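A protein chain is absent from this complex, but the other protein chains hold their places.
Letters are used for the chains, namely A, B and C, taken in the order the chains are written, and counting of residues starts over at 1 for each.
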Amino acid sequence: MSQNAAMDHHYTSTGIPHRKLLMWTFIGSECMLFGSLITGYLVYRGRSLVGPYPIDLLNIPFITVTTFVLLMSSLAMVLALSAVQRGRKGQARLWLAATAILGLIFLGGQVYEFSHFVHEGLGLTRNMFSATFFLLTGTHGAHVAIGVVWLSSLLVQSFRGKLGPEKAEIVEVAGLYWHFVDVVWIVLFTVIYLLVEA
Amino acid sequence: MSEPTAHGHGEPHVSNRTYVLIAVVLAVITAVEVMVFYIEALSPLLVPILLTLSASKFLLVVGFFMHLKYDGPMLRGLFAGPLAVAAAIILGMMALFGVFTG
Amino acid sequence: MTSATMSQTHDAAGAGAAHDGHDDHAYWSGGPMSWITTVDHKRIGVMYFVSAFVFFLVGGLEALLIRAQLGSPENTVLSADLYNQLFTMHGTTMVFLALMPLSAAFFNFIIPLQIGARDVAFPRLNAFSFWVFLFGGLLLNASFLFGGAPDAGWFGYANLTSTQYSTGMRVDFWVFGLQVLGVSSIAASLNFIVTIINLRAPGLKFMRLPTFTWMTLITSFLLILAFPAITVGLVMLMFDRTFGTGFFNPAMGGDVLLWQHLFWIFGHPEVYILILPAFGIISEVIPTFSRKTLFGYPFIIYSGILIAFLGFGVWAHHMFAVGLGPIANSVFSAATMLIAIPTGVKIFNWIATMWGGKLRLDSPLLFAVGFVAMFIIGGLSGVMHSSPPTDLQQTDTYFVVAHFHYVLFGGSMFALFAGIYYWFPKVTGRLMSEALAKTHFWIMFIGFNLTFFPMHWLGMHGLPRRTFTYQAGLGFEAMNLMATVGSFILGGSMLIFVWNLLRSTRKGRVAGPNPWAAPTLEWSLPSPPPHYNYRTIPTIEHRDPLWREGGEALDPEATGAPEPVMPSPSLWPIGLAAAIVIGAVGGLTQSLPVVLAGGALIFVCVFGWAFQPLER
Partner (left out) sequence: MNDATYVPGAARRRRVGAVALALSALVLVSACGGPFPQSAMDPASDMATRLQDLFAGILWWAIGVFVIVEGALLVGIFKYRDRRVGPADGERAEPRHMHGNTLLELAWTLAPALVLVFIAVPTMTTIWDVDRLTTDPDALTIEVIGHQWWWEFRYPDYDLITANEAYIPEGRTVEFLLTSADVIHSFWVPRLAGKRDVMPGHETHLWFTADSVGRFTGQCAEFCGLSHALMKLEVVVATPEDFAAWVEAQTQPSPVLQAAAEADTIEAPQTRTELAREVVADQEEPGGAAEAEAEEAAGPAAQDTDLATIIEEGQQLLMTKGCIACHRIQGTPAAGVLGPDLSHVGSRRTIAAGILENTTENMIRWLRDPGEVKPGALMPALQLSEEELRTLAAYLRSLE
């Protein structure tokens, strides 16, 4: 590396932009966060003293649909990034909006699911299943919500004409976050819904 | 991704078509997962099958959508290391709480 | 080391005098507002140091009160209630508000200098980490004014922390205080990871990084991986206390042991978070004062990584008495013992570094040697704990208290003092008084051993820890008195140190760039460094750049390059920190409006921050 490169404000030793490195490191930390939450969920499996139990309430077909929605939002996200990188403003807006809206639909599904559970008598404090379930999926939902806000702000930026290809890095970082949240859901979908104890 | 990024490290090109393909595969795997769930005959193998399927979805998203397949060892290590620690702790705790031994 | 380096040192002392009158150019010049809005890693480092040291004195004062109460049997200096608050806050303060942020002070000040960077990767995030830490610490200590401080011990075992057995807000202060501090630690660690990986000067490959930088990197990884576990535990506890869930309530199917696991999955890596920076400091001080490069550098690095890695697999050694069963106990015991090996490797390499060197027993080396000597004792008592059957007699007694003060005070604190004496000239441009430093050392050394050595026996003779009183006739009187006397001697040594610190900032001998003839890059800068650190970023070709031929040419000021543009000050970091703490206060008082206000402020600050350019 030349002296000049080192003087450049965007110089990094590895060639990886700071923010991208930050996001990956943060994702590492998030692995432990969700790991601990999943641990809590798993060790308390089958320890509910009163019903309703998971098998009574979990609606697999419904969740399959919202899972599909979230997966598709990840697709929209990569397409948005790709559009931003190519300077295709219209496409970028379209896909960013699609990502955010799919995220919102997922959240809507979660809100519906939660209120359905509460309606069926499974409030937060009802039993060990409800406590661990709401904590785990709630934390995930909060992550989705933050992602939606983030994506929306990118969308606004794009409409203000401030999301040119030179800003692709920001979109990429937001995308990493978004995909990670999706990845967590892939695990939760399996662990909570498909591997529900009979 | 034909335009080089501002920082000039050329990332391998992944076409939009690849992305769509991956998404289709993800959707199909999800569908298979749910089918497996409902097929009585497979219930003894449910856990290993589902874990394999969801792990492959996991890898597809991380590898392609998150680009890790094309990133260097640094980012891969940053993700794989913590993931391994987290997985080990989940398994260790399940063992300690007798989840495997009943 | 070459004679060229020596002559550079002598010149430097002369040149330093010239720097003396130029304090207005130093990184610290500017009014209070410039400190509140600063994003300069050096100022943030100094602020970390001052706050953490004050918290250290507070924690020390709490310890002295504890010792005063324990000086004689059935003493009544403190009530049971106050005693329990004090030991809880002593432990919590020392770990979270003194030792960790003291290490952070070193990370902040030293790391960018050591790697040839002008600042950290995210300067505003750095300021944010500091303010969150400070506000979190104040929040925690504010509990003393509002119905009493947390009183369930520093590891707050469930279900003593449930609303049934801990009424009032004491435990809530602890729950929210620690969560806030977690935000600070994680943000700071992410920042340092990126900084160290990404902002190394050209040529500064990983295997040329100074050892302290390496240990900081490892510590930061430990932090981002360990803290989430306790965060989850704290959130569960918060839910139990606020909403009435039963995560830790056996009557509802909860399990009190889950808390212990989550806490120690964090807690054990945490103790290595407290010691690895110390290992780093020692690995800088010993070569410098032996005038001999670090022996077995790669082994010291790898053993650090190994310690960190193994550190995630030993947590249940804090739970040998709960009856996890022979398999679990054997596994965790063996894993724990393994850690003695990489730690030993470090110790042996340090001794080998000194072997054949030319040791100058200046204060940093004195403290470093004190560290090695005391840490070995703490490590060996750790190995005794690691054997579950013997630990059944030791756990929860003063034997443990002896173990962890030997590693925490005899280890971390001795090393931090070594670091303070070592880098003080770089921070302030002046040397601390050697005579006072040596007095400090010997008094501290004696006081320390007098305080904590007898505790091994106290424990083995049957005195449990966390007991506000003990009865006469069990043989505890003499040793407790000894410990109490020792602790006041120890306190006295701290006064000498504080006096030296205050005096030397103004009256100390002017240091010059490299008063110790040290090998690492930070010593190529003027003392104190200019606010931009490096006018020109140097290119590094060796692990000990200043000990190489031509090392003296590494004066970044000499190139006459234009002054670099640095990030502008910002109010958003402190704003966001305040917003988070407001939210926490809302949660603490269970006041929804305050929580919402905090949330709204967080929102405003995040966007204000995001849209404010770094350089204006």
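Here is the rule we use: a residue touches a chain if its C-beta (ideal position, glycine included) is under 8 Å from a C-beta of that chain, and two chains touch if they have at least 3 such contacts.
The model shown is predicted, which means the values in this text are computed figures rather than measured ones.
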Touched by the hidden chain, restricted to displayed chains: C
Hidden-chain contact residue, picked from the options C:T242, C:T390, C:T539 or C:T589: C:T390
Sole residue of C:A68, C:V256, C:I305 or C:I496 that reaches the chain not shown, by the stated touch rule: C:V256
Option touching the unshown chain, where C:M479, C:I537, C:L554 or C:I580 are the choices: C:M479
Residue in contact with the excluded chain [from C:A334, C:V498, C:A558 or C:L592]: C:A334
Touching residue (missing chain; options C:N84, C:T231 or C:T245): C:N84
Chain C residues that touch the omitted chain in the full complex: 1-3, 6, 9-10, 13, 79-81, 84, 152-153, 157, 159-160, 165, 250, 254-257, 290-293, 295-299, 321-323, 325-326, 329-330, 333-334, 337-338, 340-341, 344-345, 347-349, 351-352, 354-362, 369, 372-373, 376-377, 380-381, 383-384, 387-397, 431, 434-435, 438, 442, 445-446, 449-450, 453-454, 456-457, 460-471, 473-475, 477-479, 482, 515-517, 547
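Everything below uses one rule, namely that only the chains that are shown with their structure count from here on.
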Chain pair with the higher count of C-beta pairs in contact (A-C, A-B): A-B
Centroid spacing, where centroids are CA-atom means, of chain B and chain C in whole angstrom: 37
Where chain A and chain B are represented by their mean Cα positions, the distance between them in whole Å: 14
Multi-partner residues of chain B (at least 2 other chains): 74, 81-82, 85, 89, 93, 97
Two or more partner chains touched - positions in chain C: 197, 224-225, 229, 255, 265
Contact footprint of chain C on chain A as seen in their complex: 1-3, 5-7, 12-14, 16, 18, 21-22, 25-26, 28-30, 32-33, 35-37, 39-40, 43-44, 47-49, 124-125, 127-128, 131-132, 135, 153
Footprint of chain B on chain A - complex, ascending: 10, 12, 14-17, 20-21, 24-25, 27-29, 31-32, 34-36, 38-39, 42-43, 45, 60-61, 64, 67-68, 71-72, 74-75, 77-79, 82, 85-87, 165-166, 168-169, 175-176, 179-180, 182-183, 186-187, 189-190, 194-195
Residue numbers on chain C that touch chain A, as the complex places them: 121-122, 186, 190-191, 193-194, 197-204, 224-229, 231-233, 235-236, 239, 243-247, 252-255, 258, 262, 265, 536-537, 539, 564, 607, 610
